[in-house]
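The complex appears here minus one protein chain, its other protein chains still in place.
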Amino acid sequence: MISPIELSIFSVAAFIIPVIFVMAAGVTKRLLIHVSFSVSALASLIIAIAGFMAVAGGVTEQIILPLGLPALPFHLRLDQLSGFFLFVVGLLSFIVSVYSIGYVSGLAADRPVKRLIVFYNLFIAAMFMVILADDALCFMVSWEVMAASSYFLVMFEDGKSENRRAAYLYMVMAHIGAILILLSFGVMAGIATGLDSFTGYTFDAMREARFPLKWATVAFLLSFFGFAAKAGVIPFHVWLPEAHPVAPSNVSALMSGVMLKTAIYGIVRITFDIIGVFPWWWGALVLVFGLVSAVMGVLYALMQHDLKKLLAYHSVENIGIILIGIGLSMIFTSFNLPAMAALALIAGLYHTMNHAMFKGLLFMGAGAILNATHERNMDEMGGLIRYMPWTSVFFLIGCISISALPPFNGFVSEWLTFQAFLLSPSLPSPLMKLLIPLGAALLALTGALAAACFVKVFGVIFLGNWRGHNPPVAAEAGWSMRIGMMLAALTCLCFGILPSVIIDWMDNISANLLGATLNTTAGVYGWMWLTPVDPERASYSGPLVLVGIVAVCAITYVLLHVRPGKISRVPVWDCGFQKLNNKMQYNSISFSMPFRRIFGYLFDIKEQIRLSPQPGHPAFPEMQHYYLRIRDRFWGWIYKPFINIVVLLSRKAGMLQHGRIHLYLIYSFVTIIFLLALL
Amino acid sequence: MNPLHLIFTEILQVLIVLTVAPAFTGWVDMLKCWTQGRASAGVMQPYRNIAKLFVKDVVLAQNASWIFRFTPYFVFSTAVVAASVIPVISMNLFLAPSADIIVLIALFATARFFTALAGMDIGTAFGGMGSSREMMIASLAEPAILMSIFTVSLAGRSTSLLHIVQTFSGGVLVFRPSIVFAAIAFVLVVIAEAGRIPVDNPATHLELTMVHEAMILEYSGRHLALMEWGAMLRFFLFVTLGIACFLPWGIAATDNVVEIAAAVFLMLIKLAVIGGVVVLIETGLAKMRLFRLTEFLGAAFLMATLGVIAFFILE
Amino acid sequence: MNLQVLAQINSFLAALVLLTAFAMLSQRKINSLVILFAWQGLFLSINTAVTGFVAAKHHLYISSLLTLSLKVILLPYILHVLVVRLKIRKEMETIMNIPATMLIGIALVIFSYHLTAPVREMSTLITRSTLAVALATVMIGLLMMITRKHAVTQIIGFLAMENGLFFAATSATYGMPLVVELGVALDVLIAAFIFGIFFFQISTTFDSLSVEQMESLREDN
Partner (left out) sequence: MILLVMIITPFVAAIILAFIGDRRFAPEANIFGSCLTFTASVALAMEVYKYGPILAAEKFFFVDAFSVYLAVLTSFVSMTTAVFSRRYMQREREHGRVGPARMRFYHAMFQMFIFAMLLCLLSNNIGVLWIAMELATLSTVLLVSLYRTPNAIEAAWKYFILCGVGIAQALFGTVLLYFAAEKVIGEGGEALLWTNLIEVSGMLEPTILSLAFVFLVVGYGTKVGLVPLHNWLPDAHSEGPTPISAVLSGLLLNIALYALVRCKVLVDGSTHTHYAGNIMMGFGIVSILVASFSILRQKDIKRMFSYSSIEHMGIATFAFGLGGPIATFGGLLHMLMHSLAKSSIFFTVGHACQMHRTQEIARIKGLFKGDPFVGWTLILGAMAIAGLPPFGIFTSEFLILTATIKDVPLLAPFILIGLAVAFAGLLRKVQYMVSGDVPSYCKPLEAARAPVILHMALVLVLAFYMPDFLNKWFQTAVELLK
């Protein structure tokens, strides 16, 4: 019987096959695409299974690869946490790979597909390695490979300047983040073993070390900000809404669905597993960053009219929600309340999984729409539900899930997070008691705004009539894309209605990290009811709610159709004025107008309405011009000044090289004098 | 106690809710007419409307999609499910544990989600306008209502309604500032959620003011009936939710018939009174401008927050 | 002759070397610069010979001869030829005015005296006191390269530095091992040829030997 970790290593190795296959000459594009993506789908699926087994089995395995430095070979480790993330990443990349077969075939005509295939596979393999890594070097190498390959994926269409810009921004931020993480490993390794040998770099050594608080804090802050830059936590999010839209949609599904999660993994791994003991304010910090990202993220998303950009901002929001869970868990841990910490942690991790699923689904849907309409601007779309019925259903499921509405998965994790919030009274610190419920309010606001946002998305894209100039040529997505989206949609539903089962499975993680479990099914109600704390406290039964709704729908439908009533379809009444045209519909800009009014001060908004009145009746303008530009304030607040400083410094540095040889000689002269004076 | 009784009470309660909800709306309208010195159509008017709509044929817009047709059923069914969860007459409900307050709110949110989609389905300006406004109001109302509910559930150490009701109805009436704040907040939010004046005016089709009506403007026949009934249920359920949270006394704890009857009777009285209060508010206030709502709901949110703070500081 | 006298001769020569260095620093005319350089070489080789005699190090004679041939005859000749070929007549303008450079030079002398103090204390050689002079010569050579705008003068400054180094070798440690001496001499020779080539290249491309036109490779724009 092959052990999960070996299984996963072999499957990771399997990702090389497509890469080699690409190099192999004389393969038709079609064959290439089918084979390579099937391979990656299969490998991902196997890894997902391995991860599942690892969590369920509750055992921890370690392996040392004969790679890396002789003194510091790659250590790999598969415990419950990594198993869980393997499962998430594996599942989504399986689904997306299935989807990609059709999607990439759609691109194959005029774009460099080989590049896409190579880096796609590298990217996924690197993500798995990140999760499996058990020493700093292996982790960093996989981490950076992940970043680099996704950089090339973002730069897929290098002809467009916006893609280049986005890719560049992304890569630079990713690299800076990576260096921060690296430094934090340096701190930990240095403290752990004094670095007189290479073994200090293994996570085991770091686990054993007891860090002095000062250094632990430094390490935590470094790693947290490093990971935050990758996860797109506000204010480190600027690259995200640039990079995700321009990447091919299957890639953006992966980037947004699982790549961001590797950062979450890193945070959990370092804080809970490696450092272990920490003061409460770390958790508070994470919580605050989470709340800010959640609210700001969804607000920015609400303002977008570029579909993929909007989804990208929603990733920011959801990362925020995940961080809320983790932050709460950290706070509870620091006050030594393991059971509650377990609840919060599982809430966060559960949302991680859910977000992977529905965000993947939404990006896949966006890809399908993009393929069909060649349009990213929602205000040019409309009524697609009649052209792409399947896609519309799946997309709707995605929308409901991400809006945290029952009976789908998004709601469950948010519900768990609320429960965690409501445990705040048991905290010793009065301040925490008081402030944490306010966080809950912000979370509620986030949820409601998300719902609003996705009413807008679905309504504008799929409902109403086509807004574009030329009539739509949209057609339904191909079979593989549909299968991919369907799988994702089904997972969303399952995670939504059977949370207790999944949480039982996840209990091993918290048992491993915190020594406490939720064992929800142990409650009086059994698997049907989710009772995270105890049945007295709160309970939710997905299946019953679903069954109830379906049943009532069915009954009413039947009752109302006993009497055959005829349905007559007629054009909409236009109140006798000028005929209704498609431009009269609400579009995304007009939909979000009230929110712009209310939350406008958070954005840098430029809005112009130019009227050209008729000579006769100024009241009835001939035409009017509307211009709206919404900018992220953080760019101006943080990044602009920073960039200016760098440019200034580089100019100063350039001044050294002024071409006069005398002055060069003076440099060396002065250097000598200086050093001699130092003696 | 034996599950048959549970299921029986469950069904009974659902039926009661379904039947009483229109009457409650009717009652409110009637009181309103009286206060405004008009002759009222009586408590039964809503039933007549619904019945009439049920027998009418459906006229659909040409481009209406399945969403548009599915929504009424969905809205109605969510209301029914909610009705089966809130302890309106009895605490011994079969389905009660399947959803706590947060789930309830989320259920209503889902219904609203679909209503808003339906509003955008036809692609008229009105529908979109209604959806947009509705979602805006909701997104402001939801934090407030959750906060006020959190206050209650902090006090009751639970988010499941049953236990809240048990905890509160058990003890004698104690004056808890947190609960009072929460109650005020709750009232304000319910007014918003149920689309009453001063937030929305169910009686108007004036494009400047209408919100909920704008969304369902294109509905007709049985669809409209379901939507209307759903709206009434929604209003009713919010009120009963408030009752369960803030004045739960008298809700039947056991399943003997007398107690349940008493509970029903008590409930009717409470409803009557609350209806009066609502009418007073509605006639007292004028419909607000859309962007004044932020202040209104902000006030609600403030109240709720004060409730939480009061809970931690004063109790 | 007794050591005392020789030591005095030695230090006298050292003083002369320093003097020539200063003279070069102040000199504007190329020709006289070359001549001064030759003089410096001459003093240097005599000094080396004397030291060799005092310390009875015979390889010092060789290196003295080497110096004589290279620094007194060959290099000045090459330079002279170049100067004639390239028709360098006009006076060399400097970056700083002469007195200022002189002052800096004096400062350098004091500085190097201060620096070489530890060496002096440790050394038992009679030549030890001249190490300061050697270092000063090196520094002054560098200073000369800095202050002159002309390729040839820069080279002369460079060679003056070389002299200083050679002087340091002899005075601090009765000369380096022979192989090193030879190697250094070889390098200097090659260098001489190279700058010879350079002068031609420069003057043909820039039709002047002033290094001021050579400021196009820069980034401060």
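First chain written, first letter: the chains are A, B and C, and each begins at residue 1.
The criterion applied here is as follows: a residue touches a chain if its C-beta (ideal position, glycine included) is under 8 Å from a C-beta of that chain, and two chains touch if they have at least 3 such contacts.
This is a predicted model, so every value here is computed, not measured.
In the full assembly, the chain not pictured is in contact with A, C, by the touch criterion defined above. Contact with the chain that does not appear here is found for just one residue of A:Arg164, A:Arg207, A:Arg386 or A:Arg633, A:Arg164.
Of C:Ala7, C:Val34 or C:Ile202, it is C:Ile202 that touches the chain left out of the display. Although one chain is not drawn, the whole complex shows that of A:Ile5, A:Leu76, A:Val98 or A:Ala148 it is A:Ala148 that touches it.
Remark: the residues of chain A touching the chain excluded from display are 66-71, 112, 136-137, 140-142, 144-145, 147-148, 155, 158-159, 164, 167-168, 171-172, 175-176, 179-180, 182-183, 185-187, 189-190, 194-198, 201, 218, 646-647, 649-654, 656-657, 661, 664-665, 667-668, 671-672, 675-676, 679. Panel shows chain C; residues 115, 118-119, 122-123, 135, 138, 142, 145, 151, 154, 158, 161-162, 164-165, 168-169, 172-174, 176-180, 183-184, 186-187, 190-191, 194-195, 197-198, 201-202, 205-206, 211, 214-217, 219 of it touch the chain omitted from the view.
Here is the rule we use: only the chains that are shown with their structure count from here on.
With centres defined as mean CA coordinates, chain C is found 70 Å away from chain A.
If each chain is reduced to the centroid of its CA atoms, chain A and chain B end up 35 Å from each other. Residue ranges on chain C touching chain A, taken from their complex, read 95, 111, 115, 139, 142-143, 145-147, 149, 154, 211, 214-221.
Looking at the complex, you find that chain B touches chain A at residues 54-55, 57-67, 73-74, 76-78, 80-81, 84, 95, 97-100, 102-103, 106-107, 109-110, 112-113, 116-117, 119-125, 127-129, 131-133, 135-136, 138-143, 146-147, 150, 153-154, 157-160, 163, 218, 221-222, 226, 290-291, 294, 301, 304-305, 308-309, 312-313. Across the complex, chain B is touched by residues 382-383, 385-386, 396, 400, 403-406, 411, 415, 418-419, 421-422, 425, 430, 433-434, 437-438, 440-442, 444-445, 447-449, 451-452, 454-456, 458-460, 462-465, 525, 529, 535-541, 544-545, 548-553, 556-557, 560, 563, 565-572, 580, 582, 584-586, 590-595, 597-598 of chain A.
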